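The complex appears here minus one protein chain, its other protein chains still in place.
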Amino acid sequence: MKYGIIGYSGRMGQAIEELFSEAGHELVYQMDENGEKEIEKPEVVIDFSLKEAFADTVRVIKEKEVPLVIGTTGLDDTDFAKLDELAEKVAVIQSFNFSIGINILSELIKKVNKYVDRDWDIEISETHHRFKKDKPSGTAIMLGDLLERDVEMHSKRLGSEFGEHEVDFASIGEVLTLKHRAYSRKAFTQGVLLSAEKILDLEPGFYSFSEILK
Amino acid sequence: MKYGIIGYSGRMGQAIEELFSEAGHELVYQMDENGEKEIEKPEVVIDFSLKEAFADTVRVIKEKEVPLVIGTTGLDDTDFAKLDELAEKVAVIQSFNFSIGINILSELIKKVNKYVDRDWDIEISETHHRFKKDKPSGTAIMLGDLLERDVEMHSKRLGSEFGEHEVDFASIGEVLTLKHRAYSRKAFTQGVLLSAEKILDLEPGFYSFSEILK
Amino acid sequence: MKYGIIGYSGRMGQAIEELFSEAGHELVYQMDENGEKEIEKPEVVIDFSLKEAFADTVRVIKEKEVPLVIGTTGLDDTDFAKLDELAEKVAVIQSFNFSIGINILSELIKKVNKYVDRDWDIEISETHHRFKKDKPSGTAIMLGDLLERDVEMHSKRLGSEFGEHEVDFASIGEVLTLKHRAYSRKAFTQGVLLSAEKILDLEPGFYSFSEILK
Partner (left out) sequence: MKYGIIGYSGRMGQAIEELFSEAGHELVYQMDENGEKEIEKPEVVIDFSLKEAFADTVRVIKEKEVPLVIGTTGLDDTDFAKLDELAEKVAVIQSFNFSIGINILSELIKKVNKYVDRDWDIEISETHHRFKKDKPSGTAIMLGDLLERDVEMHSKRLGSEFGEHEVDFASIGEVLTLKHRAYSRKAFTQGVLLSAEKILDLEPGFYSFSEILK
């Protein structure tokens, strides 16, 4: 596949290039704060840049009319309206978290939540490296929102833990624990790769990452 | 609810009576190797006896025409044919494992298995008390059968661990762990109670415990 | 061994009798709110009663001049002064927690604490059943006091967990986790049994349970 990256020099941009090139894909277009570089027209564009650069992304996709995989954070309703507009002509896959495991975990939590009633205790724990300042993590909050009740959250800050999330469901007789741990940034770039490979076969439209996983 | 127990003096029989009486239900019929005792006709019969006593169970249900919740182990095809026959007239709920958590875990494993491909590593671990002789546990084997491939199994035998089962799914970037631990025999009796309470509203027919949970 | 129990009808008293009789020891003296019953003079007396009954314990030990293993909680300085007085004539083993594992864990924490400097993160977690109201547990506080700094504490309340304590030590490169879980009340009665068996060979004096373990 011939692909482009917007946000090329960022940490995710670099990690994406590394994984995509291992998988035999060819980088033919890149853009970042140092400007634009085009070798050839890409078949798909990946955007992990900043909200501030979003207007550029919209312009590039309109011009090239190629599918877009976008993981840029902080997008708001106005931005999503523009993605919907793009999605009339090309396929767009959007997510704030491209980890396959976290997306599966979300589906599992929703499933368990259907089985267990009020008499089950539910608590969420997460562990991240000592430099992470927000407590609890955004992902823990997102997981908590899937449950239809308030749950206790525990946040450990230890060493250089890349990111661990755990949900415990307990009745008087038993406890069921669902846990996810990212080993590295690859937890996220693999989901991007999967999306980029699948998007080539998709009809124009707006897709969430969890729809792609199904 | 007025209920009966076949296998009354066994460990599960005793544990069932304890939980059911806490829940306000009334034991009106019992049978075990010491004979039969009937105060009143039960609305439902629970059977946690032995395969050897199965003929008695069939006779009792035929006579009384009341629904049956059965967790007796070792039933074979001939026995199941007889349960099907009973199920033409009354509701029958059957399972080899009435733990709600293990049944939810089974559903989760099937779900994860749909998402992950061959490039994910899967391993199963279980821990039980030092006196448990079979390795791996029957439940670990049952969980392994849900995956469509051979998986490594690890069996720890430690102290008086009541029963812990864990399945790990790992890709290069991340690991997802599903774990269940039973605190006590209540892990199983609670599923029996749930079944007995629901069976009163069921049409005649044969039901698995996982159908009841849904 | 011929032994006596003060606090015979309490939960610990009952559990002690069960384990001691499995070990072949003979109960020859008992006292509780229902009064005193003496078959024969005991070789050792175990006290798991209430602070309110402590004056009786002192009187009994003075009269019989036999060694004492005491796990009664809530003793204050005045009470300890009386134990010291008894310890002039008989051996006295006292602890607020007779779990062998928790006592080993305490020794390990002190050892790790000598190795790790300020640049290591330390956090303590504990999980107990849903009915436990105090947060964090007394044992977690006791473990925290062994470290010479303030540490974050996390308390989960799940199902009927008997009691789990965990201490994490993490540097930038690695994490060391020490964890203890009690399966049942036996975690405590086994330490009492060990103490009762060893006390017969001890000189008069006051001993902590951790001294006995060494």
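All chains are identified by letter, namely A, B and C, in their written order; residue positions are counted from 1 within each chain.
By definition in this document, a contact is a pair of C-beta atoms (placed from the backbone, for glycine too) under 8 Å apart; a residue touches a chain by one contact, two chains touch by 3 or more.
Remember, it's a predicted structure, so these values are computed and weren't measured experimentally.
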{"item": "Which residue of B:12, B:93 or B:175 touches the chain not shown here", "value": "B:175"}
{"item": "Touch list for chain C against the chain that is not drawn", "value": "99-102, 104-105, 107-108, 111-112, 115-116, 169, 171-190, 213-214"}
{"item": "Residues in chain A touching the chain absent from view", "value": "159-162, 183-184, 186"}
{"item": "Interface residues of chain B (partner: the chain not displayed)", "value": "121, 123, 125, 130, 152, 154, 156-161, 168, 170-175"}
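One rule holds in what follows: only the chains that are shown with their structure count from here on.
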{"item": "Classification of the chain A:chain C interface as same or different, half of numbers criterion", "value": "same"}
{"item": "Greatest separation from chain C - chain, by CA centre", "value": "A"}
{"item": "Centre-of-Cα separation between chain C and chain B, whole angstrom", "value": "38"}
{"item": "Junction residues of chain C, two or more chains touched", "value": "159-161"}
